[in-house]
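Subset of chains shown; positions unchanged.
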Amino acid sequence: MHELNPPSGDLPQHAAALLERLRARGPRVHCVTNAVAQNFTANVLLAAGCVPSMTISPEEVGQFVAGADALLVNLGTFDKERREAVEIAVEVATQHKVPWVLDPVLINRSPSRAAFARGLAERAPKVVRLNAAEFAALAGRDGNREALSSFAGQHGTVVALSGKTDLVSDGKRIAAITNGDSLMAKVTAMGCAGSALIAAFLAVEPDAWRAASAGLLLLGIAGELAAREAKGPASFAVAIVDCLHTVDGKAIVQHARVN
Amino acid sequence: MHELNPPSGDLPQHAAALLERLRARGPRVHCVTNAVAQNFTANVLLAAGCVPSMTISPEEVGQFVAGADALLVNLGTFDKERREAVEIAVEVATQHKVPWVLDPVLINRSPSRAAFARGLAERAPKVVRLNAAEFAALAGRDGNREALSSFAGQHGTVVALSGKTDLVSDGKRIAAITNGDSLMAKVTAMGCAGSALIAAFLAVEPDAWRAASAGLLLLGIAGELAAREAKGPASFAVAIVDCLHTVDGKAIVQHARVN
């Protein structure tokens, strides 16, 4: 007996096409992100073919978001200036229909940050990208497939859970991606990079489930290729950005492990 | 018939001499710069032979600038703290005759930042380093050679316009530098690095036109040499800093393409 084709069956081909579209269009992705991740995130986006902008100044963030093609909201090193910037950025993104990604970094370590993230999750992010501990803090339960689907369905969002296997659910469809390398956990801001790439794909793909899957596929495949030549976490971080620049659609299709 | 020797004819030899002087003196360059660029800028300056200092705290920036050999004012990720820091830094630099460079990052995307930059341009920066879109926002017109010369002459400054060809004008003399590599546009803060190197050369050369040309020559040549061994933008970023450390005056003369 044959399995029914899962909806994720054509994700690799679709991600490959999205990558070509991304490079053709070069969308601008505005990032309100943490101090540790700013430089790496900008370089990841440039390597993938985007134009990053990074200001978090409350005076300016609105005009930067208004003209952006996508927005990343990352709650790492969350302080007063970033809180103010996020409020404005999400408001403007909603008005201007700029798709946005929520990355609720380390909310499992900060109840006040978790409360803020729960409020943001009600404001229609296209995707919430996080790890298992962060999902538990956000949703109040463990991140199994049913919990992800339930959270996604209730919030009308896509949940992209990073881990040894990445799970991407929009409440109806679920993709399980097993690309990646263990060195990814030894480089700071690697999760943030995944969220940034998801934002990049949202700029060129209205189906947020496909965009999120493409972002994590691209990062995971770049990670696998990078690991082949890395001698440790820092040369790995260099190589993964190089690979984000050189990987093409054919490599996506060849290396993708998704079901 | 022979061309008249342009004033830029001896720039490579002069830049080579300046690089030796820079390394002999190890000047301190204070940088009020954006959050994305701080780490890369500090490493670029160290590699070239300088001592960077980077505080933007309004309480401290004055004393750091007072004793510095040059100042970089970069308007990226411009917020309240940076605005206050810039006001103090430029005031102190003027008092203490510390030469300074203005890098009006992304003023084409922020009218308020552009207005602030126009005010700074009136306060006698030795050099304004920017790209074509930023020049248009600053000067209200396209950055052709005549426009650069006109702006430089009116403001008593040097305009250093980065692009496929870098143009450096003081209103009378103009240098056109064609060194560099396309990967430079794929690394965040690379323009900021050029401005920082210009500040470095201002610390050892009172002729701002020569200092600015030397800074962009050095960066462009390091970029060309780095591209030979880069596999993508991140290994390129590593290699260009390595080259800034290893390039010597002889290599400057050998590789310079300027007229």
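For the reader, a short list of remarks on this structure follows.
We just call them A and B in the order they show up, numbering each chain from 1.
We adopt the following convention: contacts are C-beta pairs under 8 Å (C-beta built on N, C-alpha and C of every residue); 3 or more make two chains touch, one makes a residue touch a chain.
Everything numeric here is computed off the predicted structure, so don't read it as measured data.
Taken as a whole, the complex in this structure file is built from 3 copies of one protein sequence, with 2 shown in place.
The criterion applied here is as follows: only the chains that are shown with their structure count from here on.
Once the centre of each chain is set as its mean CA position, chain A and chain B turn out to be 34 Å apart. The residues of chain A lying in touch with chain B in their complex are 35, 38-39, 42-43, 46-47, 52-60, 63-64, 67, 81, 237-246. Every residue of chain B that touches chain A in the complex is listed here, in rising order: 34-37, 39-40, 76-80, 106, 109-113, 186-189, 230-235, 237-238.
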